[in-house]
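All protein chains of the complex are present and in place, except for one that has been dropped.
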Amino acid sequence: MKKLIVVLLALMMVTAMFTGCGTKEKGVIRMWVGEESAEFYQKVCDEYVAANPDFGYTVEVKGMDTGSVAGTITNDPTAAADIYTVAHDNIGKLASTQCAKPITDEALIAQVIADNPASYQQVIYSNLNDVKYLYGVPYISQALFLYYNKALVTDEQAQSFEGLREAAKAAGTKAITVTGDDGFNMSFALLAQKVTDHSTTVKIYEGADSASGGSKGESNCQGDDTVAIYRWLQAYAADPNGFKWASSDGWHADLDKNNLGVLAVIGGAWHYKTAAASLGETNLGIALIPTFTLTEEACEGLTGVAAGDVYRGGTFADCKCFMINAHSEPSKYASEQQLIKYLSSKEIQNRSYVECLNVPAYTGSAEFIKQCFDEGKVTESQYNLAITQVGMAEWGIPQPFITGTLNTYYYSKNAPSVLRAIVDKSAYPTTGDIILTETESLEGIRKALYMVEYLWMHGQSPKDFPANLPDKA
Amino acid sequence: MSNIARPKKVKSQSRNRRISLGVTYTILVILSIIWLIPLVWIVLSAFRCEYQADGTFIGKVTSNFFPKQYGFKNFADLFNATYYGVPNAFPKWVLNTFIIAVIDCVISTFLVLSVAYCMSKLKFKLRKAFMNISMIIGLFPGFMSMIAIYFLLKSIGLTGNADHPEYSMIGLVLAYSAGAGLGFQIAKGFFDVIPNALVESAKLDGCTNFKIFRRIILPLAKPIIIYQALMSFTGPWMDFIFAKVIIGASNARYWTVSVGLYQMLFGSQYSDPNFFTQFAAGCVIVAIPIVTLFMFLQKYYVEGVTAGAVKG
Partner (left out) sequence: MANKDPINKRRVGICVLLSFVTLGIYAFYWLYLLVKNVRSLKNDTRSCIGEMLCLILVPIYPIYWWYTRGNDVKRLLEERDCQASSTGSLFLVLLLLSSFIPLVIFIPMGIMQGDFNSLPTAVSKSHKANFFSPIGKFFRNIGKMFTGGSVGTKLSYFIFGAGNIYHKQYIKGGIFLLLQIAIILFMVLCPSINGTPYGYKALANLSLKNLSKGGEFDPATGGMTTGSDCKLMILFGFVTIAVIVIFVILWYKNIQSSYKADMDKKIGKKPTTFKEDLQSLLDQKFHITMLTPTCIAALVFTVLPTIFMIALAFTTYNDPDMNDAGTTLFHWNGVQNFARVFTGEGSLGFEIKNRFLPVLGWTFIWAIFATLTCYFGGIILALLINKKGLKGKKIFRTIFIMTIAVPQFISLLAVRNILGEFGPVNKMLMDFGWTNHAIGFLGLNPADSEILAKVMVIVVNMWVGIPYTMLMTTGILMNIPADLYEAGRVDGASTTKMFFKITLPYVIFITTPYLISSFVGNINSFNTIYLLTGGGPTHTGYQAGGTDLLVTWLYKVTIDQGAYNTGAVIGIFTFLITATITLITYRRSKAYNEEDTFQ
């Protein structure tokens, strides 16, 4: 009996070997999109195929986890779908490791240029053999914003960190948390801009170039405003009613109206469902990331800032893009671009907002969002969700990681931990060559920020600190 | 030494014993409660059916240990829900896991027994070398080889390729059972205890090694067969990492139940904490058959564990 089963299994294996190695079935374009909108895009593609009999392919859509899909693709691009969607910061890595194919259809390129804001257009190109090509077609825009507990925080209070603290004091809890301590979720302080003129001295890989032998561009995070902002955040975090750390799977418990760990959280649209479940749909407030006013203590000894300056928390204002797999057959190439052109058109982006709450990426989508609300197609919180993200785009920059290395240096190196150490006023790291003994004094913060900048540029800690800070790394 | 003193001593001894027994009972009961709390909590969560004031269902972890309301909603939702684009995913995952577990169980048990028998009762060249090599190979952390196994399986079409995603299940069975033969130590420990005289006398009677294995060793090896079968059957129900790598993130239809349950709560941006009570319901459904198996086969399990311990 056992042997019989073994033999059967061996036979199954052999058949699998023969059939499994066969060529891919023709006539199917496979597509991976975010889990939340797989159903929608399947429907849209089916409609498109039905309406265009000479299209020649059917489309099969699968939902994938946005966070890890880029890793899945780089691990084995041959197993990935023909068209996939990723956040634009992965374009550099995917293009340089030949997981993606450039887009050359002129009509599609024209559409991308006409529809999208200039900031996106800097990050969706990459180099192939030193020729600059368009790689990603934006179709969803994303930004971080604020969720807050409407029952305990007035709309007025939600406008500023100070207001949130006031509400938290009244409720006997903490004001605000984030959805993780990584470089993305903690960008709100780093990217904060002065309210009056949108100014900041922070530069992240500005002017970076993905050509072979290209540069990492220019970075800066040692400006006096950054120092002042982190000093302010130190005080805010030390406040019993101030900032609270949370993890990616703990923040919703904090926000829960039964637990009342915090009153507000800085998160993205993908947290909406969870946040709504924590606070109840009607109780969920959505607003821009609040402003904060620099205090005397924060500005002490600094020249570039003055007490009373008002800053608004910043964000990475990103887009998600359609891309074509490099391993997709050339025969599908034209049809794939045709399909992407349709799916990234304003019309479909608008529909995806109405049906899946994906915020359109094109310039001027606010008008349509408002119109939907006026026509009653979306609820108020759904409207807020979208309009706030569009609003946040003004206070944000696209993630400037045009190559995979920059992405890794910014996120996966120690810079986020050093920034966290500043907020905690703790030393960092505990072992190794170079030790930050403290991050409380002005000098300590300057050293830490120098270290952050060095990590961004070199991916490792500096060997020692220059005598005079700030210094260019 | 006197006659009167003696009964007294017995009496005090029995009282001492009763006290110490009482203390033991108390300790054991307390320990049992501690050990059962997490399991009871999962079961309670599975039957929890609480609603918020505005009528929305509370699906996530709550701080009250005992639910305020009970119901079967979680189970109903679990069976009907669409996860990762797969309608009625949960029953499918359970079936996938069951198929994989059964085939893996048969192959693994066969491999382990055959190797253990060879190592214990047959003399041949390279025997010691085989034992040493298998021990050394076993010391490498498992994930190290995971990606290589993926590409080996992929090169023969046994991962989740787009045309035949179901072949990934064969791949997973291979990945689970292929290395099983190297984990022969416990079964060998068991075979070592079977007296050699039995084998020798059978040989004198002209039995071939095959006959000895079939007629003498196998009937005696029932406990270890059951132990091995139990271990390899439960393996696929517990693994939530290997299966995902081999079957693939885009292939949710063919996930095993542990991957599916794990993904409901973790590992993806859209994992939802509000699935917790459904997750708990899934856990109960997974745990019931395994725990029942363990309960029924407890004797053999203990025998296996003991054999493993003594022989290392």
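Labels for the chains are A and B, by order of writing; each one numbers its residues from 1.
Just so we're on the same page, contacts are C-beta pairs under 8 Å (C-beta built on N, C-alpha and C of every residue); 3 or more make two chains touch, one makes a residue touch a chain.
Since this is a predicted model, take the numbers as computed values, not measurements.
Peer 1: Using the touch definition from the top, which of B:49, B:102 or B:290 touches the missing chain?
Peer 2: Looking across B:49, B:102 or B:290, the contact with the absent chain belongs to B:290.
Peer 1: Tell me which of B:12, B:32 or B:69 is the one touching the absent chain.
Peer 2: B:32
Peer 1: Specify the residue from the set A:58, A:78, A:282 or A:371 that touches the hidden chain.
Peer 2: Residue touching the chain left out of view: A:78.
Peer 1: What residues on subunit B make contact with the chain left out of this view?
Peer 2: Considering the whole complex, subunit B reaches the absent chain at 17, 20-21, 24-25, 27-28, 31-32, 34-39, 41-42, 61-65, 110-111, 114-115, 117-118, 120-122, 124-130, 132, 134-137, 139-141, 143-149, 151-152, 155, 174-175, 177-182, 192, 196, 208-211, 213, 234, 237-238, 240-241, 245, 258, 261-262, 265, 276, 283, 286-287, 290-291, 293-295, 298, 301-303, 305-306, 308-312.
Peer 1: Pick out the residues on subunit A that sit against the missing chain.
Peer 2: Spelled out for subunit A, the touching residues are 6, 21, 71, 74-78, 92, 96-99, 101-102, 104, 128-129, 133, 181-183, 245-247, 249-250, 253-254, 256, 259, 261, 326-327, 330, 332-334, 336, 403-405, 408-409, 411-414, 416-417, 420, 424, 429-433, 458-461.
Here is the rule we use: only the chains that are shown with their structure count from here on.
Peer 1: With touch defined as at the start, can you tell me which subunit B residues reach subunit A in the complex?
Peer 2: Touch residues, subunit B against subunit A: 52-54, 56, 59-63, 84-85, 103, 106-107, 110, 147, 150-151, 154, 156-164, 167, 170, 173-174, 248-250, 265-270, 272-274.
Peer 1: Which residues of subunit A touch subunit B in their complex?
Peer 2: Where subunit A meets subunit B, its residues are 2, 5-6, 9, 12-13, 16-17, 19-22, 24-25, 28, 30, 32, 34-36, 38-39, 62-69, 72, 75-76, 79-81, 249, 252-253, 256, 258-259, 270, 273-274, 277-278, 280-282.
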